[in-house]
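Take a look at this one; I'll ask things after.
A single protein chain has been omitted from the complex, and every remaining protein chain is retained in its original position.
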Amino acid sequence: MVRQKRINLILLILLSLALSIPAAEAAGLTEAGKRVYKKYCVGCHGEKGDGKGRGTALLVVKPRDFTTGIYKFKSTPGDSLPTDEDLMRTLVRGLPGTSMPSYRLLSEVERQSVIAYIKTFSARWQTESPASTVTIPSVPGYLNTPDSIEKGRAIYGGKGGCSVCHGDRGDGKGPLWSSLKDTWGEPVRPANLRWAMFRAGNSPQELFRTLKAGVAGTPMPGFGGVLTDEEIWHLVSYILSLKGGR
Amino acid sequence: MEHRENIMDYNIVKAHILAALLFLGVSLIAGLLYSLQFTGDYPFRSVEFLSPGKIRMLHTNAVAYGWLLNGLLAGVYWVVPRLTGYPPLSRALSWFIFWVLQLLVLATAVGILAGYAQAIEWGETPIFVDPFITLGLILLAVNFVPPIIRAGKDAPLYVSLWYFTGALVWVILVYIMGNYLPQFFVPGAAGAAITGNFIHDLVGLLVTPLGWGLMYFFVPIIIGRPIWSHSLSLMGFWGLAFFYPMQGLHHFMWSPVPMYVQYSAVVATIAIEVVVTTVLANFILTLRGNGDYLRHNFPIRWFYTGMIFYWITCFQCAIQVTLTVQKLIHFTDWVVGHSHLVMFGVFSFWIIGMITELWPRLTQNQWYSERLHSWAYWLNTLGLALMFITLTIAGVVQGVTWWGLNHFMDSVVFSLPFWYVRTISGLMIIAGIAIFVFNMWMTARGHVRDEARLAQEQTVAT
Partner (left out) sequence: MEKKTLRESFGFILLVAGIGFFVVGFIFQMLGPVVFLNKIPMKSVEEMASRVSPEFTLLSEDYPEEFRKAFGEPTPESYAQALLEGRDIYIAEGCWHCHSQYVRPIANEPLRYGAVSVASEYQNELQLPQLFGTRRVGPDLIREAGIRSNDWHMQHLYDPQSVEPKSVMPAYPWLFDEDGRPTRRAFSMVAYLQWLGSWQNPEEKER
């Protein structure tokens, strides 16, 4: 593993060298990314990157449409473009609960190149750059304490308004659950918080990030402007306490 | 000699040969179809009963029970009366067994295609066919044991008959063990210990002893001199009998089966390689000074090519069975190449050689064409060698991509060129068999191609 890491490091250095010589090398990277895309991604996300590949008929969560530049799981707020790290994270971990598998066994270069290629699908990447990412403070000492969980419960039912979609029990069956649609007009389901299989990650920091930045393209808003960091941590405590229930 | 004509039933030998060739055809076509799935050209994509997974089972079961068992039994029906001087128990029983065998192979094929396969490798025969096969195997022993006992009363048994005796008993035990215990009584890892042994014993305790039994009969008779060493024959037989039932678990190395079983399977497998080398030395020394037979005598050529392949197989086995090599090649196409080398390169070659020897006697005709024999031989040998080599390399490539933690699809994408070559090698084998069968057909109809004259004309022309 150490050797693997060292190789990865060398590759990364080479890659950053490559990236520092803009025009020609970037084109090479995109070209390499196209091959990776054709080998692994084209089935669902389609030749044009519009999420209308051959294999979408039976998929419940439809594949991402890259042409809009809107990505769900990222560290930037609102509809802003994601950072490369966000895309890399999704590639490495996959999105549990959706048909997006993990590509952690691809090489770093392959992943970098396919990210470069994906960016060619939307013109937004030429004109915009990702907004600044939400800051995630270090995990506070009161996380998961009974007091924090109680406060989180209050925010969940009250100020946060979570139960409208995620339900009083956190089972994803709130009053609105069956009528929700995403930006593309496809039905979306609120997460079942009791299963603790979160698409953007299960750790407290990752939950914090999702709560603060929101899930773009879906009715799940970012709470960065509504709740303070402390309130979001209480909410995280409460959500983590739901785990394992049915 | 009149006595001998009376105890021989030529028709049953012929019937078994024809049935064997029929099922060989089925399994070759099934194998070709299955290989097309790997290159993305499978023609029956949405036909449920021709699903590629079922075609694979059809391929292996048609080979094991349709082709090898029929072909070897043809030889046993020829050899046993000649060696013992007595016919099998009953001619009616022989024919009954013949028809039961064909019916059971057909029932197995239909059962597999209809989705009733049993999850035991080489024993995918549906559960409702198993009891009948067991009965059939018992009947087979009942048919052949009497002449062997009678012959054994007044003289020591010849080597071939040791092997036949062993095979007739082993196959019943092996079949009962492999098809019932893991299906109904023994789950999981312990069940794997049993099925692993079943996979191997079906080859090692049925096909191998019958095959060697035939070799010990046909080779000395064709060459016209006895087997070089009786002691080596003894060593070969008892070594096989002792070590074979202990090595089947090498199919599940590094599995949750207790490690002592895995270690001992490795030791037994390497031991059998030593035994095999003595047997092979015995046969090579029998041929010593008569190397010309390899050029002019087609049965001998098939037999000895098969033996060389057998030695390669066993040598390869002794290496690949070690826990070290298993890390790389287990679950890869390497193993598929290995099994084709055994099942086709050894036992099928022997059966083809035996048919080459017997067919003129059965039809009372001279072979139609020697040149076609040559074509069949080279197409089969080169086709098989190509298949073996390409699958072996593919196996290493797959093992390396897995070990190197490449994305899984890499092992598929990198294998594609090898899979194309595999299909081509399969086509070569099919062409070789087709030529052989055409030759048989013309021979049966009494045609003879005067090749001595043709060759003479050719030399005159040049």
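Chains: A and B, in written order; residue numbering restarts at 1 for each.
Quick note on the criterion: a residue touches a chain if its C-beta (ideal position, glycine included) is under 8 Å from a C-beta of that chain, and two chains touch if they have at least 3 such contacts.
These numbers come from a predicted model, not from an experiment.
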Practice problem: Identify the residue among B:Ala107, B:Ala281, B:Leu328 or B:Leu382 that touches the chain left out of the display. | Solution: B:Leu328
Exercise. Among B:Val169, B:Ile308 or B:Ala444, choose the residue that contacts the chain missing from this document, as touch is defined above.
Key: B:Val169
Practice problem: Please pick, from B:Ile133, B:Ile194, B:Val219 or B:Leu384, the residue that touches the omitted chain in the full complex. | Solution: B:Ile194
Practice problem: Could you list which residues of chain B touch the chain missing from the display? | Solution: 37-38, 40, 42, 45-46, 48, 51-54, 56-57, 115-121, 148-149, 152, 154-157, 161-162, 165-166, 168-170, 173-174, 177, 181-184, 186-195, 197, 205, 234, 237-238, 241-242, 244-246, 248-249, 251-258, 260-261, 264-265, 327-328, 330-333, 335-336, 398-399, 402-405, 408-409, 411-413
Quiz item: Can you list where chain A touches the absent chain?
Solution: 38-40, 42-44, 53-61, 93-94, 96-99, 101-102, 104-105, 189, 195, 197, 202
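The rule we apply is simple: only the chains that are shown with their structure count from here on.
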Quiz item: Just curious, how far off is chain B from chain A if you go by their C-alpha centres, in Å?
Solution: 56
Exercise. Within their complex, state which residues of chain B touch chain A.
Key: 405-409, 413
Practice problem: Note which residues of chain A are touching chain B in the complex, please. | Solution: 4, 39-40, 103, 105-106
